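This part shows subunit A:
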Amino acid sequence: MPADFARSLADFVAMGGHGLYVWLSYAAALGVVLYNVLSVRLRERRYLREHLDRERRHAGAGVRDAVHPARGVPEP
Partner candidate 1 sequence: MTLKELWHRLGSPRWFYQISGRLRLVLGLTALVLLVTGTVWGIAFAPPDYQQGNSFRIIYVHVPSALVAQSAYLLMGAAGVVLLVWRMKLADMVLAATVPFGMSMTALALFTGAAWGKPTWGAWWVWDARTTSMLVLLFLYMALYALRQAIPRPETAGRACAVLAVVGVINIPIIKYSVDWWLTLHQPATFRLTAAPAMPPEMWLPLLVNALGVYCFFGANLVGRLRLEILERERGTAWVRERLAGGQL
Partner candidate 2 sequence: MSRPPLPPPSQTGPVGVAGLFAAQLGREWVASLRTLAETLNPLVFLFLAVTLFALGVGGDAEALANQAGAILWVLVLLATLLTLEALFRRDYDDGTLEQLVLLGKPAFVPILAKLAVQWALSGLAMTVLAPAVGMLLFLPAEVLGLTMLTLLAGSPALTLLGAVAAALTVGLRRGGVLLALLALPLFVPTLIFGAGAISLAMAGVDVTGQLYWLLAISVLALTVAPFAVIAALRISLE
């Protein structure tokens, strides 16, 4: 810690009386970062789950290389 924050953690948190504004800003930044990371992660997980469900259904029906109903013939 540099000179101004050397004395205590409380000084660091207080930010010379501007703690509320500084920490609010950093919390908002963390929130925005998390929103962007998590929204992608959650969509990825949902996609994968749906994909695996579909694959399992295909395998169960014994049509392993079935053509997807909405897409038609798969790309070569």
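A word on the picks: all candidates are chains of the complex that A comes from, given by their letters.
We adopt the following convention: contacts are C-beta pairs under 8 Å (C-beta built on N, C-alpha and C of every residue); 3 or more make two chains touch, one makes a residue touch a chain; residues count from 1.
Given the structure is predicted, the values throughout are model-derived calculations rather than measurements.
Student: Touching subunit A in this complex, which is it: 1 or 2?
Tutor: Every other option belongs but stays apart; subunit A touches 1.
Student: Quick one: which bits of subunit A touch candidate 1 in the complex? Just the residue numbers, please.
Tutor: 1-2, 4-5, 12, 15-19, 21-22, 24-26, 28-29, 32-33, 35-37, 39-40, 43-44, 47-48, 51-52, 54-55, 68, 70-71, 74-76
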